[in-house]
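Pasting a structure below so you can have a look.
Missing here: one protein chain of the complex. Every other protein chain is in place.
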Amino acid sequence: MRKIAVSRMEELFAAIAAGQSLYLPVDTKAGAKFEQWESGKQLSSALNTVRSAKDFFFPQTENLMDFRMEGKKIEIIDTRRESEDFVLFGVRACDVRSFTVLDRVFLAEPVDTYYKNRREHGLIMSMSCTRPAETCFCGTFGIDAAEPEGDVVCHMTADTLYLDAKTEKGSALLESLSALTEACGGEDETAVERHKELSHERLSGLPLAELSADRFGADKTDAFFNDPAWKTLSEACLGCGTCTFVCPTCQCYDIQDFDTGHGVKRFRCWDSCMYSDFTKMSAGQPRLTQLERFRQRFMHKLVYYPTNNDGLFSCVGCGRCLSKCPIQMNIVKVMKQLGGKQND
Amino acid sequence: MQVTEYKPLIVAFCCNWCSYAGADLAGNNRLSYPADVKIIRVPCSCRVNPMFILRAFQRGADGVILCGCHPGDCHYTTGNYYTRRRMALLFSMLDYLGIERERTRVEWVSAAEGAKFAATMNDFVAQVAALGENKRLEDLRCKK
Amino acid sequence: MQRIGVFVCHCGTNIAGTVDVKAVAAALKNEPGVVFSTDYQYMCSQAGQDMIKEAIAEHHLGGIVICSCSPRMHEATFRKTAAAAGLNPYMVEIANIREQCSWVHKDMAVGTEKAIILGKAAVAKVNLNTPLTPGQSPVTKRALVIGGGIAGIQTALDIAEAGFPVDIVETKPTIGGKMAQLDKTFPTLDCAACILTPKMVDAGQHENIRIFSYSEVTAVKGFVGNFDVTIKRKARYVKEDVCTGCGLCTEKCPQKKVPNEFNLGMDNRRAIYIPFAQAVPKVATIDPDYCMMLKSGKCGVCSKVCTAGAIDYKAKDEYIEEKYGAIVVATGFNPISMEKFDEYAYSQSKDVITSLEFERLTNAAGPTQGKLLRPSDGEHPHTIVFVQCVGSRCEACSEKGKEYCSKICCMYTAKHAMLTRDKYPDTDVYVFYIDVRTPGKNFDEFYRRAVEEYGVHYIKGMVGKVSPEGKKLHVQASDLLAGKQLHIDADLVVLAAAIEPDRSARPLATMLTASMDTNDFFTEAHPKLRPVESPTAGVFLSGACQGPKDIPETVSQAGAAAAKVIGLLCKDHLTGNPCVAHADEMMCNGCSTCERVCPYGAITYVEKEFRMPDRTTKLRRVASVNEAVCQGCGACTVACMSGAMDLRGFMNRQIQAEVDAICK
Partner (left out) sequence: MQEITREALLSRAAELFRDGTVDRALGWRAGEFDYDVTPGVFTSAEELENGFVWNDFCGANFSKYLIRETGLTEKKVLVFLKPCDTYSFNQLLTEHRFARDKVYAVGVPCAGMADVKLLRDRFDGVTSVEGAEGGVLVHTLYDGDVTLPQAELLPDRCRNCKSKKHVAYDELLGSDGEVLDSHRFDEVEQLERMTPDERFAFWQNELSRCIRCNACRDVCPACTCEKCVFDNPASGAANKAPSSSFEEQMFHIIRAFHVAGRCTDCGECSRVCPQHIPLHLLNRKFIRDIDRFYGEYQAGAEVGSRAPIVDYTEGDIEPGEAVEGGARHA
């Protein structure tokens, strides 16, 4: 473990940014947002960014290939480029876990080379949480916000930033920063432990701390699919895509062709299972009502994904949908309502 | 070194009954205007959807002009009155978004006004050329 | 994607002089869908057209693009060519490379480049064209004329003479309208009754004309060639087919105190009445507001004296429904109310009258048997002041009158003044005017005779105030030319009241979905080129309902309207324009926005049951375009937010494809 004074963060960022692009949460009018660091940009004090960090590996739109047309001739152009190395600083435990969720989708065979390329070039410097929000429930899915995963795990106390490399990539980065950082001693270990204790204490006091996902998981389709509660839960759903677009684990996309007039750009963009034209085929959308579409989203997070991924839930409890849904419907309400009120 | 003069691309929507005929008359009288103007024939100026105008900008137009019968002379009685309201609101909105107001225009040109048609196009092309390329409403994907 | 053929015309050197036509043909050959591309000297020539026909057959073309002169020139030609070759005529697009290219550009390179782009746009459009077939609808060979004044009568007679049945619907018990109330007519001074009543009789007796007097149109459905009209026949309590018009009942009726509207209330009639001696139909009518029998069941005199047994106190309003192919509106005009013109003391003095009242006072069949007597005391007036433009040409801000010129007042006032001086040379006649407007055949001569031969005092200036003082009317006025104030003690003041459309016009316009201007005059389809047609197909305009008119103008417009109606009724079927709007019912919200912008009333709404994507059925309100009525302007397509409304031949996708092709 290495450490650096919080007052010298600017130097740290400069040193990281010297070798690769550095992205970190900064404050904007509309809340915190990952932006590329440049001199003068301050780390946001907000708990989390409005949009999740998944954009870096799975951007909202991505050009897959181009077709150039000249008269009746069509030429296919491979637009892929090797990604540059980059560092994501300040990723919270929930978002770090979301990368695992995405990896299982995009890195499974057939491997998504676009995703893989970026994933390989990205280095995650995660940050433990000391001020979890009232909407947080990562603990429900076994995530410890005091001890995130990542290549380098950071803990920030009032005056010191502790950096703990967890992977080879992370060690290499810290190695490159060794001139700037100091080695840690026993006191530091204690400070970090105290820091974690504080986090744990606060996490356990959160309003949603008791929320349990135990009833959900692999192979529970039959238990919930026909639950009458879906009707009430989905009745106010507007069918917008806010929840899916702020969600760090939603991974559905559509591939579309854009006619540029002199060719075609084939791109993929996020899609939302809440949309009426989601996975529309020649026979139409397989899920015809908003109830079915709504159910799909939550069943996918809580049942289908775990069924296919060794029980791993594809919700990480980041709470973004709790604060952003226009009608204030969210996975917590769904989990509490489904199968009666046992979860209260 | 060869200097290529900047040539703006102008899309002109002309109503079939007055302005398209006015453009024909300009031709009959050999009144020239820049070839940068490309005319699309519509039955009435009220057929022009704001989406067509935005699409033209997206695809690389530098200016869009709508031409219709003079108010009161619409072949369909009322079409250009609706055009006038729609475009007044749309153009004001584009201006509000900071898009150069000189890139859009509505002009009433009758079937007898070949000279006005040519003069209008000459003027509009010059006006747009002075602004240079459309950057504010462009879609980079459509660039060659 | 279509199999497209491109034909580039040289037009001699007209195009080929500034456009490299071979280069254009070669460039367009590479466009998606193009399987054949050629050029020729004159595409519109027989040889050129044959070339097109052969290419359509040989290359199995599904669409063709002609790069040539303006479509306004030869679109119809090439559509016929395509049709002759078995290709739907609407699979033809023209790229205008002459008027809008070769003739306006001088540089060959520039012209060629632009011609190629225009050709590409046409190719892009034709790729999205669909075969269109014009709709056909049958024509009911019967016309309806609404209003039985001189306009309606003339229109009906002309249509009937051409051999088509016509119905006249008139709200009053008789036809005749305003003209029947007039005394003499300018500029010839022949008597109105002498020229009108023979026409009324002709109309009444014509085998092709039915007159529904004392009736109103209450509902109109349908469209050009196929109108369904409901006519309310108000109960007149006299059997029309039995009454002989002898008039005995109208003399015996004990209810004598009914204001006689025909004489504008200047005398009384009975509760059972025939409006005037030459009424058509000459049938009595019982006024239910005054008849003692109908009000209290006590009387029955008319029934007792009627030897024909025509009286029927139990009669009820009847509704009949009729089909028509064409409708002519001839609802005419009325003088505006003088209530707001206190300065002229109209409501204070009986001796301040309107010009129409003056007509009745000088009419031999009027309340004074044609003697010009003061309404207040029956004395002969020695000083008469005529006031022009009362309520006409008012300031827009004034709420009293009308902004427009009522057009007829200058001439009838000259007539009144002249006739007065002619009959009563001892009378001083003053006319106050803003301008004297006499733009008609023999009109100015007529006016000058009034001034020069008859010594009428024409004074440019307005009357400021009329105040009754004893038996006199004190008139305060300005003489603008002399620049002084005038004070005249008059015996009679005659107001040339502005005229306005009849009040029945507005609700009728709504029923007909015909448009009106802000003054409630019906709007014509085109102010210059289609002056007797309303924008609503199959609805025609006759007389003052379209704007102020004198009798000669009214009669000529009536004849013109009849000609248009005859032209329509001659057809067995109407062939529509296939480039009309069409609503995608699955996308339509039924919001009515399109209906509001349609100038033709072509859009209606229907409730239909739909099978929804979620397998339920739902009753939805959706727009339905009457293709026989739609003229294809496209206003609705932009008003429609969802894009459910599109225009065939100029579809959103087609126009966007042209935009794309031009901008790429």
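The first chain written gets the first letter, and so on, giving A, B and C; residue counts start at 1 in each chain.
Just so it is clear, contacts are C-beta pairs under 8 Å (C-beta built on N, C-alpha and C of every residue); 3 or more make two chains touch, one makes a residue touch a chain.
Every value quoted in this text rests on a predicted model; they were computed, and no experiment measured them.
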Give me the visible chains that the unshown chain touches, in label order. A, B, C
Looking at C:88, C:303 or C:593, which makes contact with the chain not pictured? C:593
Using the definition of touch stated at the top, determine which of A:104, A:169, A:202 or A:262 touches the missing chain. A:202
For the chain left out of this view, which of C:49, C:171, C:185 or C:656 touches it? C:656
Checked against the full complex, the residue among A:176, A:242 or A:309 that touches the missing chain is A:242
Which chain C residues would touch the chain omitted from the figure, given the whole complex? 586-593, 596-597, 605, 618, 621, 639, 641-644, 652-653, 656
Contacts of chain A with the absent chain, listed as residue ranges: 28-31, 47, 50-51, 60-61, 131-134, 202, 205-208, 232, 235-236, 238-242, 244-246, 254, 256, 258, 267, 269-272, 275-277, 322-324, 326-330, 332-333
What residue numbers in chain B mark contact with the hidden partner chain? 50-51, 54-55, 57-58, 71-72, 78, 81-82, 84-101, 104-106, 136-141
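The rule is simple: only the chains that are shown with their structure count from here on.
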Expressed in whole Å, how far the mean CA point of chain A lies from that of chain B is 47
In whole angstrom, what separates the CA-based centres of chain B and chain C? 35
Any chance you could list the residues of chain B touching two or more other chains? 59-60, 142
Do you know which chain C residues sit against two or more other chains? 660, 663-664
Residue numbers on chain C that touch chain A, as the complex places them: 30-32, 613-615, 660-661, 663-664
Parts of chain C lying in touch with chain B, wherever the complex brings them together: 70-73, 96, 98-101, 103-107, 110-111, 113-114, 117-118, 121, 515, 523, 525-527, 535, 579, 597, 599, 631-635, 637-639, 647, 650, 652, 655-656, 658-660, 662-664
Which residues of chain A touch chain C in their complex? 69-72, 259-262, 276, 284-285, 288-289
